[in-house]
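Below is a structure I'd like to ask you about.
Up next is subunit A:
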Amino acid sequence: MLTTQLLYALSGCVIVALGLRSALLHSSLLQRVLAINVMGSGVFMILLAVAYRGAEVAPDPVPHALVLTGIVVAVSATALALALARRLAAEQDDD
Partner candidate 1 sequence: MTDVLIILVSLPLAGALLCLLLPRAATVVALITAVITALASGSLLYAVSTQGTLLYELGGWTAGLGIALRADGLSALLLVMVALVILATSFYASAYFSKSAARAHFWPLWLLLWTALNALLLSGDLFNLYVTLELLGLSAVALASLGGKIAAVQAALRYLLVGLLGSMLFLAGVSLIYAGYGSLDLAVLSRTVEPEPIAWLALSLMTAGLLLKTALFPLHFWLPPAHASAPAPVSAALSALVVKAAFYLVLRLWMDVFADVVTPAAADLLAALGATAVLWGSWRALRAQRLKVLAAYSTVAQLGYLFLFFPLLQALPPGPALDAATGGLIMLALSHGFAKAGLFLAIGVIQQRSGNDSIAELDGTAQRLPVTTFAIALAGVALIGLPPSGAFLGKWQLIAGSFATGQWLWIVVTVIGSLLAAAYTFRILGHAFGSQLYPSRAFAVAREEWPALILTATAAVVLGLAGASVWTLLEAGA
Partner candidate 2 sequence: MNLENSLPLLVVLSSLLPGLVIFFLREGSHRLRTVLNLAGAVIKLALVVLLIWGVFHEHSYETRWTLAPGLDLVLHADTLSVLFVTLSTVLWLVTTVYAIGYLETSPHRSRFFGFFSLCVSATVGLALAGNLFTFVIFYELLTLATYPLIAHRGTPEAVRGARIYLAYTLAGGALLMVGTVWLHVIAGPTAFVEGGILNQMPIEYHPQLKAIFLLLIVGLGVKAALVPLHGWLPAAMVAPAPVSALLHAVAVVKAGAFGIVRVVYDVFGVNFVDQLGLLSLLGIAAAITIVYGSIKALSQDNLKKRLAYSTVSQVSYIALGTAILGPLGTIGGVVHLVHQGIMKITLFFTAGNYAETLGIHKVSEMNGVGRRMPGTTLAFSIAALGMIGVPPMAGFVSKWYLGLGALDAGMAWWVMPVLITSSLLNAAYFLPILHRAWFRPQGPEWPAEHIPAARFETSAALLWPPLLTAALALAAGLFAAAPYSPLEWASLIALKEYGL
């Protein structure tokens, strides 16, 4: 097996775990959003590592496409979350 592939995949696992942990434990909204994004990046790293075929062979393009989609979905969700947080803050100020 390819050491590179394995190295990146394993780091991906670690990042997923880190993200999940903070997502579950953090109380701060912002950090939860960050945590979920980090977790996503971990998953993306696993996918890209799976796609990797070494220096000579061309990688599997499908996971690349999936990750691209994933990145855009993630940014949309983040945007909505931040907008909600902003509205919430405004409401709380009114009270």
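The working rule: contacts are C-beta pairs under 8 Å (C-beta built on N, C-alpha and C of every residue); 3 or more make two chains touch, one makes a residue touch a chain; residues count from 1.
Basis for inclusion: all candidates are chains of the complex that A comes from, given by their letters.
What you see is a predicted model; the values in this text were computed from it and never measured.
Q: Once the contact definition is applied, which of 1 or 2 turns out to touch subunit A in the complex?
A: Answer for subunit A: candidate 1.
Q: In the complex, go through subunit A and note every residue touching candidate 1.
A: Going by the criterion above, the answer is residues 16, 19-20, 23, 29, 32-33, 36, 39-40, 43, 46-47, 50, 62-63, 66, 69-70, 73, 76-77, 80-81, 84-85, 87-88, 91-92, 95.
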